[in-house]
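Reviewing the structure listed below.
Here the complex is missing one protein chain, while the rest keep their positions.
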Amino acid sequence: MTEADTAPTDRPRSRRSVLAGAAGLAVATSGCVRQVRTVVNREDVDQLSVTIVTRPADGDREGIRLARAIADVLEAVGVDVAIDMRSNEEYLRAVLINHEFDLSVGVHPGGTDPDVLYEALHSRYAEESGWQNPFGYANMQVDELLEDQRRADGDEREAIVADLLETVAREQPFVPICVPEEHRFVRTDRFDGWGEAHPATRLGYLELEPGSDVERLRTAHTDARPSENLNPLTAEYRDDEPFLELVYDSLATERDGEIEPWLAEDWTYDDGTLRVRLREDCRFHDDEPVRAEDVAFTYRLLQDTELEDEEGTSPPPRYRGLAAAVDAIDVDDELELELELDAGEAVAERALTVPILPEHVWTERAESATVPGVRVAQGTTEAITTDNVPPIGSGPFRFESRTEREHLTLERFDDHFTRREDVALPEPPVEEFRVGIDPRSTSAIELVTGDDADVTSAPLETYVLDDVEPDPETAILESPSWRFYHLGFNARRAPFANPRFRRLVARLIDKAWIAEDVFDGYAAPTATPVTEEWTPAELAWDGQDPATPFFGTDGDLDVAAAVDAFEDAGFNYDDGTLRVRR
Amino acid sequence: MYAEVLTQVLTQVAAVVAFLLVVSVAAFVGRERLVATVREWRPRVRASAPAFAVLLVVLWLNRVMRQAGPGISERIGVHMTETFYDLEGEFVLVFQSIATGELTAYFSFIYVYGYAFLLIFPGIAYFALSDTRAFRRLLTAYSLNYVIGLAFYLLVIAYGPRNVMPEELTVTMLYDNSPEYQHLTREVNRNTNVFPSLHTSLAATVGIFAYETRSSYPKWFPIAVVLAVSVALSTMYLGIHWAIDVVAGLALAVGSVWLSNVLVGRRSIAELRRDVARRLPDRDDRE
Partner (left out) sequence: MNCDSTDPGDGVSRRAVLAAGATGLVLPTSGCVDRVESAVDQEMDRLALSITTVPADGDREAVRIARELEANLEDVGVDASIDMRSRSEFLETILIDRDFDLYVGRHPAGFDPDFLYEALHSAYANEAGWQNPFGFANIPFDDALEAQRRADGDEREAIVADLLETLAEEKPFDPICFPEEHRVARTDRFEGWSADHPESRHGYLGLEPAENVDRLRVLVTDSRISRNLNPLSATLRERGSTIDLVYDSLATEHDGELVPWLAEDVTLERADADDDHVARARITLREDCRFHDDEPVRAEDVAFTYRFLEDTSLGRAEFESPPPRYRGHATAVDTVDVEDDRELRLGFAAGVEAARRALTVPILPAHRWRDQIRSRAEDTTSFTATQGEWGLVTMDNVPPVGSGPFRFESNSEREHLTLERFDDHFTRREDVDLPAVGVEQLQFGIDPGSASSIERVANDGADFTASMLEAHALDSVPDEPDVDHLAAPSRTFYHVGYNTRAEPFSNPHARRIVSRLLDPSWIVDAIFDGHATPTAAPLPEEWVPDELGWDGQDPATPFFGSDGDLDVETARAALESAGYQYDDQGRLRL
């Protein structure tokens, strides 16, 4: 009874206190929320975290060591770095095709003529896949200079190129680091003429003189890709080898930086128009004739692998820059055609170095690639994805056989024009040309020493050079080099679109020290992506990089100076780490 | 100065609504019930006090959240304006094609005055019933609407059509034609709280209850339905809510009414207490 009496009176009191408590709580909450926000900072900006894509030691030992050196200096200035190692094809696919990278470390094919920069840096290629502007770099001033140098010649062109290189050095869309020396190991007892022409080109092999009874040329190649894919358009599989140049002809060929007639008998240039005359009676390896139509077809395909004039081009990942110089083609008859180019003579002639593809083989490849059970990305044509085995070209060698990852064998094409008496061009020196695949430089050298191969067709990695001991029958062949190691930025991603950031990263790299340490001295540091003859005096290497001097000396980074420079450029540090919003 | 405007509008609204209430009470409730209410108001108040208290707490919580809400929303809320716009497209613009000056006046009236009346009248009407269950259920349903609505306000940040498509809605926009009402509405809501439409859910709640109590108030039922539908339509006509919000509001109403049925017993807490108290001595005796 008592409980019944007391119960009701308890209730109201407790209810009131509950309400009061709730009131206090809610008031405290709303003020508290604001308090918390002013005391605690809003979401902190994270430490800048980047990934460097490169090849593993097996693929490119210098590359991975270079990547590690760069990762070290970036970490020293407070950036968190991860290295993503990919196989040869995967690396190129990630960088060139999918643009899935922050930084890339590797070899750029470069070129003997600065016009390679057009393809490498023009903004209209920023969205395309392939060697054309993988960096996604877009700068209107550079675009203009690239276009101007393309249309100019002689001294005028030199001056424009000098301007271009200074602008590129200021902007650092990629950091050219060093030019590795090219060394190959050759047998001297079976062939003469090594080095008459550059061994990475067709002439390098065609200029060879075989000894008596020598019917075969055997190379030891450290890259398996030529045995897997023989498509001149597939960017992931092509890398500094001459074999496709031996299978496919081009209208002109390069010798020591000069352009000479090849499949074309001659040509005349007049104010943007090239009149080209093909040699008579040339044939493809399947006996079909080589006609001017095939040449016109090739340039059309190299502008759009879908062969459509409008509506979404599917540009190929190689030869884009050269083919883009051609505005129109007029086929006059079987052997004569006129090319209209938006280029001066120098670049117009370079446009003649693309491989000529047989129309009857490639026409049907201008369609979407199909792969069973898989939805294929728009614009991917058979022309780009096919492995093109067997390749049908018109070159001095034809495809004979191959075994993936073991060998690629070519045989002499007897009907080739170089075998005609009235043609004063070097002809194929042997009946059989066998490219043996051996992934390691050291064992490739052994093959040559043991007379199982005549040459290591890919440039030797520098770490073996000190240990190579040529005997009377072997020699080290050194060739001029224009490939260069570089650090590439993906300018599509923050903060790499910021040229000050790129310059600062460039200054973290001691190129001279890298040439000594990573390349054992077998490389030349460089501040420009072009050959010495095109490098203006202000950008020539003089002990240090004239455009982006190293923060420190002798490989030792002056971290304090570097951090100061980053801060001056407006980048923030917190807790010793570099903070950037991405 | 600010309070002046608010009181002005409030007074205006209160006056009109009061007038409507008086008329409706006279028309629907009837003399008998009024007389009974005067007699029995005390036990009825006791019976419905808990439900009423809960509603008061909820309303007050709502008021507090109006200040603290945006801060919390910023942390946990999801921006859904574009999702709603993508999903629904420009459906609400269908009302623009039938818009006339009279319709705009009607729906504006409904949105403010009709809505206030619609919420208050059933309270009076059900309090006038001898069985307090309907009244308690109404209050509980109101509380549930607010509480669940509040949870969504914190979780969903979305702007209504008038903020997204102002040019298409210029003809009917309430705050362009009658800007003074914005002072009233901003007291109770923020412009990011469009999902769900509490206007619709509370109006629909009243509508559902009108159906359930149609035996007691047969003439009220059709009026309530017309008003409820008008309120729902007005939110879209005036460009304040998306159709998605209205649908959500209807779902909320159904849910709240059903829950109120579950939560509110046939006997009030006061009655239960008395029962318990009566039974306790029996137990004592047994021991």
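Think of it as A and B in the order they're written, each chain with its own count starting at 1.
One rule holds for everything that comes next: contacts are C-beta pairs under 8 Å (C-beta built on N, C-alpha and C of every residue); 3 or more make two chains touch, one makes a residue touch a chain.
Please read all numbers here as calculations on a predicted model, not as lab measurements.
Considering A:Thr54, A:Thr112, A:Asn139 or A:Thr526, the position touching the chain not shown turns out to be A:Asn139 (whole complex). Screening B:Thr81, B:Thr172, B:Thr235 or B:Ser256 against the full complex identifies B:Thr81 as the residue touching the chain left out. Note that of A:Glu171, A:Glu241 or A:Asp454, the residue touching the chain absent from this view is A:Glu171.
For subunit B, the residues touching the absent chain in the complete assembly are 1-2, 4-5, 67, 70, 74, 79, 81-82, 85-86, 159, 162-167, 170, 175-176, 179-180, 182-183, 186, 191-192.
Seen from subunit A, the chain kept out of the figure touches residues 34, 37-39, 41-45, 89, 93, 97-98, 123-129, 136, 138-141, 170-171, 228-229, 234, 236, 311-313, 368-380, 384-387, 389, 404, 491-495, 497-501, 567-576, 580-582.
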